[in-house]
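For this depiction, one protein chain was excluded, whereas all remaining protein chains were kept in their positions.
Just so it is clear, A and B label the chains in written order, and each chain counts residues from 1 on its own.
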Amino acid sequence: MTAPSFEEFLRLSVDLTAFGETELLGTGLARQYLAKVRAACGDEIVTALLDAHRAARTEAAGDAGDAGSLDGILLDRVLLDRALRHRIFSDDRLGPVARNVIKLWYAGMWYALPPEWTDRYGARAAGEASTVTAASYQEGLLWRAIGANPPGAKGPGYGSWAQPPRIEDRYLNGATK
Amino acid sequence: MYAKFPEGAAHRTDPAAAAEVLYDAVVVGGGIAGALIASRLSQAGKRVLILEAGPAEDLTLRGYESYLDRFYSATGKDNQSPYPAGVNAPMPRGTDARRISPGAPDASAYLVQSGPFATDTTYTRVLGGTTMHWEAKTLRMLPEDFRMRTLYGEGADWPLTYEDLAPYYNEAEREIGVSADVADQAYLGITFDEGYVFPMKGLPLSYLDRMVATDLDGMPVELGGERRELRVRPFPQGRNGIPNPAYDGGKGYRPRGAVSTYQVEVGERCQGNNNCVPICPVQAKYHAGKTLAVALQSGRVDLVAQAVAHKVHIDEQTGRVTEIEYRRYDRPDSPGSATMRARGRLFVLAANAVENPRLMLASGLRGSSGLMGRNFMDHAYLLAWALLPEVAGTFRGTNCTGGITDLRGGRFRRHQAAFSVDIHNDGWGWARGAPMTDLVDLVDAGGRYGQSLRQGLVDRVSRQLQLAFMVEVPANPSNRITVDPAYTDHLGNMRPILTYDIPDYTMRGVAYARQLSRRIFARLGAEDHTAYDPDFWGYAVHAGEGYEIRGGNHLAGTHTMGSDPSTSVVDPDQRSWDHQNLYLVGGGSMPTVGTSNVTLTIAALCLRSVRAMLSQLDAETAPIAVEVAR
């Protein structure tokens, strides 16, 4: 079996996180995160996850193209969302892993997979809850999503806290009671 | 040029050689109290030995970065997470707290808790002590806090007044480097000297504070027959801000530097890292290492670390302390220690309000008043949390920039406890582990990913408001620290046993705080999400309502000061009534905690006590020989 593709992992991560490739690579941790997921879940499952993601994108692209040339093609967001839910998030095996990938990017931490998952698909030492590196906590996307810094790192500067948060307008405007 | 921590100072003093020296003072504890006393005594030419229970590591930039790395890498980021947990000088940890079943003490962690109320209170046993993890909020006590018994018939009176302590508050504010504006801090009777300004200008309120203030300011409250209007007020903070050019009669103030870089650095200005507790990554926050570095530069201060005081030895005839016996461990992470002793003309216990009485009691010194270890105090924290109607940009700034201080004092204190209220810039972190718990919930339960996750996080985290009511706990003799040979640590030291309950007086304040939080949230149009879990270790019921009560790490009251030896342990100079050459210093000396975080007052008390120590040293020549001869 060939090793899971880094490029595909990155593309999956973009869809799961809503952060761009440049931003994800800008953490400096994308390769370590893929390595972490592989160590925690095994290559077979990671490959299956990437396959499912590719299939979901193909489905969302409709007749516009095949899986090999999806870059630059405008996907139907509604279709993609449904395909991801059907093929990944609701899948016993892939759903928890995908959710862990999201949490990994957002928190910089690998959370332990649920016991029903490890009962069925096996527990690995690398699957225990852990921070990936000292840097990974600092690169959590969660903080960027809320216009804040990870506590204890990337200080924004004296007095910056008196200003409104820098959160993209589309997320600000969506905030409703 | 900034004085850095002298290289090797944490391990160059040979304990055996030190045992042969009669120091002017032996200080137990390298936190803010011990550091201040050592620095001032050494400035006056005295020789000082500091015994520190924590690891014998110099305070270096590299060492500090190792604290940071430990913090970044920790999966749980509690207030001890940056600091090495040794087996020989164990630290209580907030995560140790367990619900206590009646009659069954919880001895699972270093601090034995016999209840009935469990607390998560902590202190840090490394050089610099708990100021390594403190938040550095530096409120002065109110003048009325010193006269609680006279004014309100509750708690105790101090043998000192606010005016007695005010000059030392000034000095403590210089030492710590406090950022605040007098105009914001003169309230409820707090006065400042004519023309006084703080060393640095006040830190700006956070956007969140301002959003709260927009609706809250002017909110009327009737309590104890008095009407007042609430407002959001900035807190004084022990961290580097903008120096006030008017300080010290126009001389200005130069912020204190980072502990030690080979390139001289004058210390960072606060960057808003939102991590005062447990560790400021740029040392903008004061910690006692900065004072220790200066003290050690004098050449008159020796430091033996990995030294846990074991017993205070007393001359039976004179009652004077002759030596302190300590266990010096070889390595922080493994057994192996030697018994050593330290001799001095004066002895200063500057461990903290748990370790000071623990050591005295373990030495069989209960005090002629029988009050050693009694009247333990802390603050009781009640949290209330809600979602604001608009995005407030929570999780930015220092941990806390502003709050409500209008109910720190007043006639209502005849009936119920006062409190100060923090607006937490770190959202529901303390109450509910935000924002990680929100993330996990949105992803695992909410099915969120991509844009809907980003949206969910903004909606749910950036609108968080958490109010922390810091409620005073009056002295009560049955709240106490004791020891028992049945509970010892690896070095054979008896562990502290805490017996603690929250008095009704405090619970009435808690209940009122909860009611007030409801009114505040209603006024702000905020959704109240507060819910107290009956299974929480600090769950307490009052008048049929249950509350989650947390500890404040504001340890106080276990060797209270007074003017009468029969009702106090130390005199107003923090000198033991029973042992002429022994000082027990720190929060333990405080007869009341009021509604101030204790460190500034501890610093002021210690600076004041130095005067007494110096005059005693100057008055007594060759004290041991003289006393023994008599």
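Simple rule for what comes next: a contact is a pair of C-beta atoms (placed from the backbone, for glycine too) under 8 Å apart; a residue touches a chain by one contact, two chains touch by 3 or more.
Please note the rule applied: contacts and distances are computed from a predicted model.
Novice: Can you work out the missing subunit's protein name as recorded in UniProt? Choose among "D-ala-D-ala transporter subunit", "Molybdenum transport system permease", "tRNA 2-thiouridine synthesizing protein B" or "Iminophenyl-pyruvate dimer synthase domain-containing protein".
Specialist: Spelling it out: the chain absent from the display is recorded in UniProt as "Iminophenyl-pyruvate dimer synthase domain-containing protein".
Novice: Out of B:Thr131, B:Gln185, B:Gln237 or B:Gln271, which is the one that touches the chain we can't see?
Specialist: Candidates B:Thr131, B:Gln185, B:Gln237 or B:Gln271; residue touching the omitted chain: B:Gln271.
Novice: Among B:Gly153, B:Gly218 or B:Pro245, which one is in touch with the chain left out?
Specialist: B:Pro245
Novice: If the missing chain were put back, which residues of chain A would it touch?
Specialist: 20-23, 25-28, 133-135, 138-139, 154-160
Novice: Name, in rising order, the residues on chain B that touch the hidden chain in the full complex.
Specialist: 1, 7, 61-62, 65, 69, 72, 201, 242-245, 252, 254-255, 261-266, 268-269, 271
Here is the rule we go by: only the chains that are shown with their structure count from here on.
Novice: On a C-alpha centroid basis, what's the spacing between chain A and chain B, in Å?
Specialist: Using C-alpha averages as centres, the distance is 41 Å.
Novice: Which residues, counting only chain A, touch chain B once they are in their complex?
Specialist: Chain A residues touching chain B: 15-18, 84-85, 89, 98-99, 102-103, 106-107, 109, 111, 129-131, 133-135, 137-138, 142-143, 145-149, 151-165, 167, 171-172, 174-177.
Novice: Note which residues of chain B are touching chain A in the complex, please.
Specialist: 68-69, 71-75, 77, 203-207, 210, 241-242, 269-275, 279, 281-282, 389-398, 401, 425-426, 435-436, 439-440, 443-444, 447, 449-451, 453-455, 457-459, 461-463, 527
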